[in-house]
Every structure is written in structure tokens, then in C-alpha cells.
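Chains shown are a subset, placed as in the full complex.
Each chain gets a letter, A, B and C, in the order it is written, and its residues are counted from 1.
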Amino acid sequence: MAKGLSVSAKTLNLEINAQFGSLLLHLQARIPAQGVTAIFGPSGSGKSTLLRLIAGFTRPESGLIQLGETTWTDTQNDIHLAPHLRACGYIFQDGRLFSHLTVDQNLAFARARACADRPGPDEAALVTSLGLANLLQRRTETLSGGEIQRVALARALISNPHILLLDEPLSALDADSKAEILPYLTETLRHCDIPAIFVSHSVDEVAYLSDNTLLLNNGRKQAFGPTANILQSLDLDGIADDRDAGAMVVAQITGHDARLCLTHVAVADQTLTLPAIPDLPVSDRIRLRIRARDVAIATHRPEGLSIRNILPVRLEAIEQDLETSSAELLLSLGETRLRARLTRAAVEALKLEIGQDVFALIKSVSFDSRITAS
Amino acid sequence: MIDPGPLWLTLKLASLVTMILLVVGTPLAWWLAMTQSRIKPVIEALTALPLVLPPTVLGFYLLLVMSPNSPLGALWVTMTGTTLTFSFTGLVIASVFYSLPFMVQPLQTTFQSIGKAPLEAAASLRASPFDTFMTVVIPLSRRGFLTAGVLSFAHTIGEFGVVLMVGGNIPDQTRVISIAIYEHVETLNYAQAHILSAGLIAFSFAVLVAVYSINGKGSVRVG
Amino acid sequence: RAASPQSVTVAVATNFSDTLNALDLAFQRETGHSITAVSGSTGQLYAQIVNGAPFDILLAADQLRPSRLATTQFAVGESQFTYASGALALWSTRLEITPSRGRDQLASGAFSTLAIANPALAPYGLAALETLDNLNLTEALEGSIVRGENIGQTYLLVSTGNADLGLIALSQLVREDRPTQNSGWRIPATLHSPIHQDAILLRHGAENEAAQAFLTFLNGETARGIIVTHGYTVTQP
């Protein structure tokens, strides 16, 4: 936490106008060069292209790219800082390990050129955490898809860049590896104070890792802001898995239950219970994601139910999709908004109406969580 | 029975020329592989041109250019006090010029086949272009360097028209083995010619087999 | 005049090929036959002949190789004769060589390179070496000598200014289209053994009427006149 505040609040300033074949990449954004920013958008929307522009591998027809005080690209003044001077780590969608080097030598390559202006990640820990210990002597041609991605990740982190660009770095990993690597990655980036820009198709990953999210569509910025706000917005439809749509909620820790491994938090005067987040002190503020599909509605407070989180809410809006079976409800709990996805049949059977006071049932096991930097 | 002088001189010349070509040809090939310049085809054509002229004729023109009557030759004489022709230095320069295509062309092909991906990866790890070239491009181009090196070296050994013209056939200075064999053939000493040729071939063959064997090691490629 | 004009293939030492061109015109005028000239170094021509080259006549630059051929099945032994004898000249484009001072200029050593033809390959080179021997200059000039592969290259070394001096063939100096920039010194024939160039009829041309005709022509007055104007001497038969 404290670390998150320590650096000067640099920004990565982007003003880009570039044509690549049929794609017109046209956007402006001021991305905080701190924490993780996710770039999220459908296939072909220009995510990789944007990263390549930032890294300096391609030049925009017109545009400005600045990190803090340093200008990287400025077409008006014909400035284009060479890629290797940008200290811009990059994890490529296709791995790009050096095929003439072993895994070990790939890491050594990065080590020899790492930024020495501040401490980098602990390499031994990196090798262990990414499960590379047995691969070190291997030629890169013999690695599996997932192994390639893990080595690429290690290599980029060892280089200790001033900013790290990650292009779907975990797409070839199984859920279990991801579950191991994600927390480690978050921790390392935070610890070494490396801001990152992260392209992913997984809302889970975005929610877990990122502080801010840039929504890209067809080369244009569709939305940009704190991940909480973005994920809440309805625009996710058509980009994210429907299953993943939902609301981000800020909560404050009120207590821990060590025996049952639970943490209690307060959301707008109500209490929610979630799987323990042991390391966080009481009164810390955290962010929760509540998926619409994990929220059920009851017209009166139910008894004898395994669902423990029951919040009194007001029904603010009902969106029925007549083409499908589902309806989406917008719920308010004080200032906080929640979403619920029901069948239209249920809306009809329960005779739900706007303005009605109902209960939102939230299965406690369905939380994602991430500590906010603020 | 056989004078070792010409053999020794030949090896010295071929090694030196190959080394100089590595130094000169590598950046040129790299530039050609990377540039988007409009004049690229012109430069490419120029690097291939020394091949088109017969060696003796090329030697003839080099004689004209390097003669003390020419500005270049005169400058050389002023600077060093000796003429460029009839010296080992002159031989080296002429051979470098003549063998240039054998170095540049295969290297350029190899460099182009590497593509941009490894270069970008290296730049993202803060390797400067020169650093990248030394630590990524060169190792990835091993086979190309081998081909270029073998072609240049072997060609310099076998080359002889240019050398004959520019060198003046001075024993221990510019009399290389190819000239020696040639003389034996001319003077109908076929037995001597056979011996020298067989020796040259056996020696070259051994060197080449060794080079290719070493190169084959450890380059197993798995899809 | 023969009934049907034929062609004769003449393998000619490079140094004589210019002269052969001049002879060709006269030969055609006289006999109606024509010449196909194949020039090369005598050693190369020899190798080709013993490996079945379709040459009718060899005009060599020396006597050695025709003599060798004469003892083999590849040539008609009794046909060998000397068609021309060469002479040497000291020449330079950088120094002014005069017939009177030539010997001193050579002996002075006031030059850095002297070009001669490769004695191993060219009779002119051998003659040049003998000349230096007879002038007792071999040792003194040892370090200054450079060798052209043949007499043509030796001329080239001198004419391009790469060599200060050269012992070249007199025939190269007297060509009408090439006015000598400076005068030269004709080396007295006494200073070296004669440079005889021999001709021989080859087995391939033994049945060729034109080949016989050419040999006859070559030995005749017209041809001798032309050969002499090109800087060679001819011995009377």
C-alpha cells in the first residue's frame, strides 16, 4: 500500500493517429504510469498495435507519446526515441525467446541489460515462482506453449523496465498456473514499482490485476477509467464473456474470522462476508467484484439458505432482452450499484417492478477481490 | 621438393581477405538487409558487379586504378613510399574487392530471413542496435556466416587472375599456390601440377569437412 | 587459287595473334582460304591439343612445345619450322630511354621496378633473364623484378605505369597504331639466346588443304614481310 504512493505520479500521455491497413488507430489517453492499466477490447481492435506504438516499434503518422517529462514520440518535432532507449519491457503475444540461447541465457541476456537505477525483482524467487527451475538448461525450441510464456514473463521482469507492456502474457497457461502467477505478478510489479500495461481477453485477469482500464474498439477509445467503473459499465456486453459482467464495489474491512477463514466487510452500512483476505488490517478499503450472474433476488428475506450475503436493495431498472431468456436488473444499495441477471420468467413470476424494495442474494464464494491503491 | 612458400602465402592471403571481408561485408550486408532506401537495388547490383568481369580483366582495371599514374595510386605512393601494385597489400585489396559479392550476398540473405521479431525482442530488453547485432543477429546467422566465409575463403584460394595481374608473381610476396600450379601446367610439368593440386584439394577438403562437422553439431531443430 | 575456299584453325600464341590477323588478310587475298584464330598461352594450347582440340596448326611462342608435339601422334613431325624470331626491348613510360643510354639506364638501378615476363612460362622472360645475367645485373636488380604471366601482361605493367621499366617484345613497340610515348632500347641479340617461335602442322589439319596452303604462305615472301614489320626477325630458309 505504502509503496503504491511513494513514486511521483507520472503519466503516459498518448495522442495517436495512425492508419494500419484498414485499422484507424485514433485515440488520446493519459495513462497513470503507476500500477497496472488494462487494455481490453475485441480481437483486431488495435491493442497490440497500440503497444507497439508505445514501445516505438512502429511510428504513428501523427502523434505524441510521453512518459512523464520524457518525450518518446512527437511527430510534429520529428522525435522518435529508439525502442531500446525507452526502457520499455515487452511481452509479445508470440513469446519471442531467443532461439540461439538456452532459457538460462535468455534470462542472462535480460539481466546484463537490466535497468540498474532501482532494485529489480529477486531472480531466484522469480525462477521458483514461475516454475522455471527445471527448464533453465533447455533450448527454447523444446519448450511448451505455457513454458514459453513463463520464460518470456521472467525475462521481461528481470530486465526491470521503467514500464512493462504485456500482450496477453497468460493466454497459453492453464488455470492453475494462472492462479499461481497472477498474485506473484501483481506483487512483483508493485514491489519493484514497475507500471504495466496489460492486454488481456479475460475479465478475470483484468479485474484482478488492473487499476485502470482502457476499453478499445475498432482503434478508438471507448472508455477509460478506474477498472471498477469500466467493468461496471454496460458496454462490456460484446467484449467480455456475459458470465463476467457485473459490478465493482468498494468495501471496508470490518473483521476477520480465522476459524471459518472469512473476512467481513462493510458496504454501504451492510455487512458482506467473503473468503479470508488475511493480510489486510481492519478498516482497509478493498474492491470487490460482484458478477450479475451471481446475484439472485428475493422478494422477502429468505431463511435457511446457504447464501449468507443478503442485502436489502432497491430495484432501479429492469432491462429485458426479448431475444433471450434473460433480464438484467440494476439495484441500488445507498450509493452503490449492483447488477443482477435473472430469467425473464423470474421477473414475471416475482412481479418485479421498478422502485420495489427487494433483497439481493450474493453467494459468498463468488467474490473476486483486489486491494485498491488508494 | 615442394616449396611451402606459395601455400603459406595463399593461406595468409585467403585468411586475411576473409577476415577483412567479414569486417567490411557484414555492415554492408546488414545495411542492405535493413534499409528501405531507394538506392538499395543500385548498391545491391554494385556489390554483385565484380563477379561479372573476368578476373584478369578486373585485374587489368585494378592495375589502372592502382598504378602510380592514377590519383589513387599516386596518393598511396606519397603516403607509404611504395606502390600498391606488386605488394601483398595490393593483393589483399584486389582480392577483397573481387570476393566482396561472396561475402555480402549470402549474409544479406541470412539477415533478411531473421526478420524483425528477434530485433524487437532485444530492443525491449534495452539492447542497443549494435548490441543486438552482436549478440542476437550474428549468432542467429551462424549458417550464413559459414557459407559466406567458405565461399570467400575458397574463392580467394582459387582466385588467380586478379592476383596474377596485380601481384607481379614475386616469390614469397605475391606468388600464391594457384599461380604455382598454373605454372606447372603451362610448362607441361603435369606431375608436379597433379601433386600440388591433390595437396591443395586434400587440405581444403579436410578443412571444409571439419568446418561443416563443427557447424552441424548442436543445431538440432525441433519443430 | 584452290577450287573451294576452306578454313584453317590456327592455335596461336597470344603474342603473335595480332600479327596473325594481318597475315589472315593477305592469306585470304592470296589463296581464298580463311583463318580461324584461337589464341592462348602456348602451354594451354598444348594441353588442349593433346586432349583432342580441333586445331590444324600451332603457332607457338617457343620451340619446346612444338618439338614435344612432333614426337607424338598429335602433330606431323617433319612440318615444324621457325616462323618468326622475337627481339627484346627495354621500355618505359616514365623514363626517357634512348638507344644510346639504355644500357646505362638499366644498370643504374635508378628505378624501383623492372617488369619481365615469367621466365618459366614465356621465352621472352627467359631471354630477359639471360640479358640481365649477361649484363651482370641479376643480383643487383633481384628485388626490383616483377613478372607478368606472359609478355602481354608485361607490356601492360609498363604501359600502365605500374612498373618503371620493362623488358618487352620489340613487336609490341612497333605497332603502327601505338606510337611509342618514349623511345626504347632494342636489346642486342647477342645478350640472349634467340627467341625462336615455331610452327607445326597438327594431326587434325594433316588432311586439310588450306592448312598446307597456310604453312606454305607463312614461309613465303609476303608473310615474311608482314612478320618483319611487326617487329620480328625471320631467318632465311
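In this text, a contact is a pair of C-beta atoms (placed from the backbone, for glycine too) under 8 Å apart; a residue touches a chain by one contact, two chains touch by 3 or more.
Model, not experiment: these values are computed from the prediction.
Visitor: For the full complex in this file, what are the copy numbers of the chain types, given as a label formula?
Guide: A x2, B x2, C x1
Following the convention adopted for this analysis, only the chains that are shown with their structure count from here on.
Visitor: Taking all protein C-alpha atoms shown, work out their mean, then name the chain whose own C-alpha mean is nearest to it.
Guide: So the chain sitting closest to the middle is B.
Visitor: Taking the mean of the CA coordinates per chain, how far is subunit A from subunit C in Å?
Guide: That gives a centre separation of 91 Å.
Visitor: Any idea how many Å lie between the Cα centroids of subunit A and subunit B?
Guide: That gives a centre separation of 56 Å.
Visitor: Suppose each chain is reduced to the average of its Cα coordinates; what separation in Å results between subunit B and subunit C?
Guide: 36
Visitor: Which residues of subunit C touch subunit B in the complex?
Guide: Subunit C reaches subunit B through residues 41-44, 46-47, 65, 68, 93, 112-113, 115, 118, 120-121, 145-149, 153, 156-157, 160-163.
Visitor: For a test of understanding, state which residues of subunit B touch subunit A in their complex under the given definition.
Guide: So the residues of subunit B in touch with subunit A come to 116-118, 120-129, 131-132, 135-136, 139-140, 142, 221-222.
Visitor: Give every residue of subunit A touching subunit B within the complex, in rising order.
Guide: 55-57, 82-85, 87-90, 92, 94, 96-101, 109-110, 113-115, 139, 141-142, 155-156, 159, 161, 165
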